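The chains shown are only part of the set, and none of them has been moved.
The chains carry the letters A, B and C, assigned in the order they are written, with residues numbered from 1 in each.
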């Protein structure tokens, strides 16, 4: 089994990177691989539990919650979280952590593969 | 062997670099499936992205893969990110 | 007049731009709307491209206004899109005609 790190630098809705990343992550977990995410720049908005969009059955945040529930580790860049006004991630889903680039370095150090989106 | 993940904004340079690697596997992802993969031997395109865009017929000999296949390719190869 | 210039579906502009058209047409005293797909936006004209997210907007727009959907020939050529590939909701126009449409319309939005 492999350890895969995803770097996600775009937020929900605006581009489809959140979707590709979430679906790839879910597929990797299902196969038994270890999965870590570092959400950087606008990527940090993906952790919000407060998204409401009636047009879609599931909002982007739901996919990231499922990743965590299924064993992925997700850390969001704290500088980016606070710069973007997201108050230390207080509205993030439980289990989605706020950290720093050192956490990402640790993920990459332990990863067999790194995918950036 | 190296797996090149290629999306549209970085396409030109990504494909150009892949063409210099005789063992390259190229994965067209997201808007990258609009690219013309002519001249590259091992090309893959992500099914969900291809279907949404309706470009299956334009992708020549590209192998259409799902996210499960892509995870396998990622695990088995060195990943080069142009996406 | 609305121009759609970004590639679907890499960003959400292709559908949120149409949401904007709906709102704008409902709010303004204006009953003719021109939508031009050019640049990477031309890819949306492909027959097989997924119109499900935007179908509701397209229907509403046609209910409240006279709508023209154009796709620009030069953008198609640059991207290898043949006329036979284009969905029937679109009319193909040249870059000259796009320039004329821009000259005729007061407000030009780009999405």
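List of remarks:
One rule holds in what follows: a contact is a pair of C-beta atoms (placed from the backbone, for glycine too) under 8 Å apart; a residue touches a chain by one contact, two chains touch by 3 or more.
Keep in mind that what you see is a predicted model, and the values were worked out from it rather than measured.
This structure file describes a complex whose protein chains are present as A x2, B x2, C x2, with one copy per kind shown here.
The rule is short, and it goes like this: only the chains that are shown with their structure count from here on.
Computed centre separation for the pair chain A/chain C is 33 angstrom, with centres defined by C-alpha atoms.
Averaged C-alpha coordinates give centres for chain A and chain B that are 23 Å from one another.
For chain C, the set of residues touching two or more other chains reads 9-10.
Residues of chain B in contact with at least two other chains: 30, 49. Listed in rising order, the residues of chain B touching chain A in the complex are 5, 29-30, 46, 48-49, 66-68, 70-72, 74-75, 79, 81, 83. Taken in their complex, chain C has these residues touching chain B: 7-10, 40, 43, 46-50, 79-80.
Interface of chain A with chain C (complex): residues 13-16.
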